[in-house]
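Starting off with a structure, shown below.
One protein chain omitted, others in place.
Up next, subunit A:
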Amino acid sequence: MGYDLAMRVWRGDADGGELRDFTVEVEEGMVVLDAVHRLQATQANDLAVRWNCKAGKCGSCSAEVNGKPRLMCMTRLNLFDPGETVTITPLRTFPVVRDLVTDVAFNYEKAEEVPTFAPGRPTGDDGHHRMQQVDVDRVQEFRKCIECFMCQNVCHVLRDHEDKKKVFAGPRLMIRYAELEMHPLDTNDRRDLLREEAGVGYCNITKCCTDVCPEHIKITDNGIIPLKERVADASFDPIAALGRRLRRHSPADDGTGGA
């Protein structure tokens, strides 16, 4: 059954813009992205919108729907009353290109700053690396990230404090750090970097990143808090530091990776 949907869409570019009202005929079962496409096809041919997979897997169609970050292709219209106006705006945290499209380059620049995976010398007799499933289980959660950058967008550190973009990498990058720090073969120690350049201390664990993640990655509980604890091991725990100094004399590897 079709009905008329009241939509309010932000139109504009870097020089300015505004919310414009539209009425679009929609059918049951449609998602917000379908309604945007219908709007584009019927009334606003030049409306800029980014999308790709329509299956919640490419992370292109992130926008804010009624003030909340969402993947447009995964937001069904039956989430809203048929009489309710659905307001769609571009991600607020990044510079706007046009209409619903923003420039997310910031996230890639931050990604470049992460020291890459550095496996040590292979431990297998055959010259191959060996890992156990139990060691990679927790890392695999972070690999589900589709880089929709909604966590980066909603994080108040970046969203409300433009100057902090210089000093805080943001939640998406935090789980990248976590993935590497917890990797059983990785030999880098990124803890000083996390405390300083990546700015893990700016996160105040208020968990909005976790709330919006479409892949339901427990960004804060499983990524950022374990990183904060690792940083505490290295920088804020005199007893742990003493333990490390004592243990340095014994070569036994207890699997702590220096912790």
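Convention: a contact is a pair of C-beta atoms (placed from the backbone, for glycine too) under 8 Å apart; a residue touches a chain by one contact, two chains touch by 3 or more; residues count from 1.
Heads up, the rule we're going with is that contacts and distances are computed from a predicted model.
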| item | value |
| --- | --- |
| Name under which UniProt lists the unshown chain, selected from "Succinate dehydrogenase", "Electron transfer flavoprotein subunit beta", "Heme chaperone HemW" or "Sarcosine oxidase subunit alpha family protein" | "Succinate dehydrogenase" |
| Residue in contact with the excluded chain [from A:M7, A:V96 or A:I219] | A:V96 |
| Full-complex contact with the absent chain, from A:L19, A:A44, A:C58 or A:M74 | A:L19 |
| Absent-chain contact - pick from A:L71, A:C145 or A:C203 | A:C203 |
| Where the unshown chain meets subunit A, residue by residue | 10, 12, 14, 16-19, 64, 66-69, 87, 89-90, 92-97, 102-103, 106, 112-115, 118, 132, 134-135, 138, 154, 156-157, 159-161, 164, 168, 181-184, 186-193, 197, 199, 201-208, 211-212, 221, 225-226, 228-233, 235-237, 253-259 |
